[in-house]
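Apart from one protein chain that is not included, each protein chain of the complex appears where it belongs.
When the chains are written out, they are named A and B in that same order, and each has its own residue count from 1.
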Amino acid sequence: MEGRVPACGWGSAAGGGDASPIRSNRRAGVIVEFLLYGIINSITLSLLSLGFTLVYSISRLPNFAHGALYITSGYIVWLLLNRLGLPYPIAVVIGILATGFIGALIYRFILIRIRGMEISEIIATYAIGLAIIEGLRWGGLRGMTFTLPPFFPGSVILAGVSVDYQRLSIVAIGALTFLGLYLFTHFNKLGLALRGIAQDERAAMMLGIDSDMTAVVSLAIGSGLAAFAAILLLPLGNIVVEAGYSVLIYAIAVCIIGGLGSWGGAIVGAFIIGFAQILTEAFLSSHFQMVVALLAIIVTLLLKPSGLFGKQKELEERV
Amino acid sequence: MRRKERIDRGIKVRTEGIYAISSMREILYLLGPRLLLIVGLILLPFILQLAPYWARVVNIMCVYALVALSFDFLANYVGLVCLGGGFFVGVGGYLSAIFNTYLGIPFYLSIPLATVFGAFLCTLLFLPCLPLRGVYFAIVTLMYPLLLTRIIEAFDILGGTNGISGVDSFPNQYVEHYAIIVVLLLVLFGLRRFVNQDIGLVLRGVKDNDQSVRASGINVTHMKALAVFISAGIGCFGGAYLVHLYMWAGISLFALDFSIIPIAAVVIGGGGTLVGAVVGTFILVPLSEALRNLGTFRIVIYCVALTAFIVLKSEGIMVYLQRKYHQFERWVKV
Partner (left out) sequence: MSSETILSMRGISKHFGGVQALSDVSFDVKEGEIYGIIGPNGSGKTTLINCITGFAKPDKGQVFFRQKEITGWPPHKIAHVGITRTFQIMRPYYSLPAFKNLIIPLWSPRARKLGGWRGGGKHGDRDTVAVDILEEIGFERDSRVPYKLASTLPTGYQKRLELARCISMRPEIIFCDEVFSGLSMSEIAGMTPLIEKLKMEGVTLIMVEHRLRELFRVADRVMALQFGEKIAEGLSGDVIENKQVKEAYLGSEEV
């Protein structure tokens, strides 16, 4: 029980590993375990998708390089820790800043030229992400040897269920992040402005807000958030490039269920997928985690493309 | 101030109407590029007999070219950007493998059957997404091949991660080559005809303005389904052929390669020309084979090239060549 800290059920989202946390303890706190790990998984997913949602809602850019940025940041931090021997906190800060900077560069030099051409944006960001991921793989990011140390080693027994501190800290930090984001966008001038842009880009443009500048900033923040999520989640597993793909799919799934561009929707979407994954994992196998996410994307798009809380009515267009 | 002026070559203007062709030179002007492609492709296996490895690359190259054609047709003539070309390849491949190994149908029947049934199956599965627009259609289609891969893995069906082995190979090298080369040429010239036929024009109308097509009393969903059927059929043939070439069907058929390389080829070759898709593949695939020992770095190269072409809003190699062929340029004072 205690020994399985790094290998976790939703590890395929955050890193590697397949062992199921639920299988192990059937009798005692099945419900508690289900709830607890459901919440942990949901918060994990919402952290993973936060950057993607933010970029899309503020500047309508589908950042398909999100997963690649996630894994890049993990690798940067690993390099700083192991090659340069920097202290962990400093490595983390540099990792987040560097990833944010990469995001800004991607907009400044590439996406700026194809802004507004949605399909080109998707293909280009996807290609960039692919190039980063496969480049990292080629550059030596292979195998199971890349790990980040947990911030808070050890674990506790909560109502008969064993949870390690790292996961608890994810829940706490995740919740704090959402609270902070909520306060920021509702009570801070800059945050209010960002929210305004997210709600009505055209109006914001008419008010003279520089759309390229906000896009650079949003991509930088979004990439920084991907890095933030990576640093929180990667210590639970290994840094493997495949996670770049799955993170992207989870982010898309969460955003599409909630409605592209809706922040509240993304959190609800994360909880829906999070609990659905824990359920299928308990009753089927962990192989179905990705199936759940992919099915969620397809079913949502087919039944209600605007998602649960999407504002756009893309199907009822003006004639 | 100077400005570049482009003028059609005299020979282009003269040969535009079919009746105007009067000299050998004009006929050659019209047929030359086509003959170059056809004869070149047909001779290629002979030329490459000295290098058996490269002869095999030709086959794979033609499969990619087919998938690229199917992408180009769907994206630039119907307006459906399908990012999951691998889905068609995978469905066709698995179907052919099933027909061949489980049902014992010989390859010359299993490939056509897989093409037709695969096209039906893909169209059926895509039917619900046809009303989706732009990004949404692109995202869904990107997810389809991934989903099928994961389902095969999770349920451990159709051979699971090991795939289906023991698929019949082609009886000899010539069948192997010409099965794909002939089909590629047929599809290329067939599609070129098709898009200029009345029904092809309707599909192009759907791309330009589907509301107006609706107002003209045409069921747009039917038209899109027809286009997906054609496109899926082309992809499925590629997959079915590949399975017999490798004598094995596995989830790598759904792999990203079949989704991203054809897109890169179309963008580089020149979207909306059909020939551009073929030319793009004929550049990219050999290039990537030459760089084989770089491993996954090849994907990096594809992606960088693809991004560069998209970002620079390049018209593509084929459009450029066509322009050079048909027009001359001169600088004029403004």
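Annotations
Criterion: a contact is a pair of C-beta atoms (placed from the backbone, for glycine too) under 8 Å apart; a residue touches a chain by one contact, two chains touch by 3 or more.
What you see is a predicted model, and the numbers here were worked out from it, not measured in a lab.
Remark: the omitted chain is touched by one listed residue; of B:11, B:175 or B:202 this is B:202.
Against the chain not shown here, chain B presents residues 198-199, 201-202, 204-205, 207-209, 211-220.
Definition applied: only the chains that are shown with their structure count from here on.
One inter-chain figure worth recording: chain A and chain B are separated by 34 Å, centre to centre, where each centre is the mean of the chain's CA atoms. Within the complex formed with chain A, the residues of chain B that make contact are 81, 83, 128-129, 131-136, 138-140, 142-144, 146-147, 150-151, 153-154, 211, 256, 260, 263-264, 267, 294-297, 299-300, 302-304, 306-307, 310-313. By the touch criterion stated above, chain A contacts chain B in their complex at residues 62, 110, 113-114, 118-120, 122-124, 126-128, 130-131, 134-135, 137-138, 249, 252, 256, 284-285, 287-288, 290-291, 294-295, 297-298, 301-302, 305, 314-315, 319.
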